[in-house]
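A single protein chain has been omitted; all remaining protein chains appear in their positions.
Here is chain A:
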């Protein structure tokens, strides 16, 4: 019976090609607009580290106080003094501090000019906390942090450029005139959004070139090239005074496995702030936060407003297309009231009529979905025109998107057909036969 309905459906689709084409186009355009914008939204709003996102937290301390902080909220990063105090306190299982640096590298051939490379100064826990995958070697230990060793981890891409992809562990690399020992090379690792630098960076972009041992970077006065924010009159003069200033630029992350650890760490932040208040460094009551990864990304508004607006507008567009389809299906089905009357008179039940027209709608949905797939594929190649390059490059067509496009198109069309099909099933055979 089902195949018979499909045959009937296809025949009926051919009967009103204009109407059918209109419905197919409405579904196709609607679903593809939604899918293109969704693919971008999916990429920018996803969980970058699903296995651990609820165990990684940002300790925030209000080091600026009322009137200077961000509308009552503590600033999004730490100044050097507080960052180092948290490091020394060892109150979490793991902790890292991060800041962005830009260094020069000199490729091996003597004639070449230096090239810019970008990376992060981090502590050894960075690699274990964020499950950074390694191609060669590994990260460094906390003992290396304490020894202020000249260690560096290269990214796969950078290792490819500098060493042609060979195992470079143990080799020396010169960055901005200083030598570093390569201890590891990561696999391709570029969490998106880049949650660990969401305060400092845009959250998206090419993977970093290297990860440098933080204490070493500090010893060499390697300046922060990421975001930096200060309050009040700036009076520091030189690196050492800068470190003592109220400028925030170090991004802290802690790993806490259980809710009791989280509660304990929050208490620690409170008591640290209270100590600072007693010591006269803070002239205000403790004001701390401890958001996890997804809360942090939300607070930092990492999803560009363009992505949200375009998704909302595209989905509304799809809804209008569906309303349009309901109307057209109604017109199409009711035009065949006479035919329905004959079928009903010959013994077809309402249920059968209903099923037949839903199948017909599903055929429209499937065709619309296929058109939508085509339009989505075309749209994907033009997505660079619609979004900034670093965001556009995240959107891609994969199996799940293809499946979703078809499923959404069919389900939406069948849902749109519920009412028109019900109306078709309500046709009174006697009436139709009489008027004929």
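Brief remarks follow.
Here is the rule we use: contacts are C-beta pairs under 8 Å (C-beta built on N, C-alpha and C of every residue); 3 or more make two chains touch, one makes a residue touch a chain; residues count from 1.
One rule holds for everything that comes next: contacts and distances are computed from a predicted model.
Only one of "Peptide ABC transporter permease", "N-methylglutamate synthase subunit B", "Multicomponent Na+:H+ antiporter subunit E" or "Thiamine import ATP-binding protein ThiQ" fits the UniProt record of the hidden chain, and that name is "Peptide ABC transporter permease".
Of the options A:230, A:348, A:366 or A:415, the residue whose C-beta touches the omitted chain is A:230. From the options A:106, A:299, A:342 or A:366, the residue with contact to the unseen chain in the full assembly is A:106. Even with one chain removed from view, chain A keeps its contact list with that chain: residues 19, 22, 25-26, 29, 33, 37, 67-68, 102, 104, 106, 113-116, 176-178, 221, 223, 225, 230-239, 241-242, 304-306, 308-310, 312-314, 316-317, 319-321, 323-324, 326-328, 330-332, 334-335, 385-389, 391, 419, 423, 435-436.
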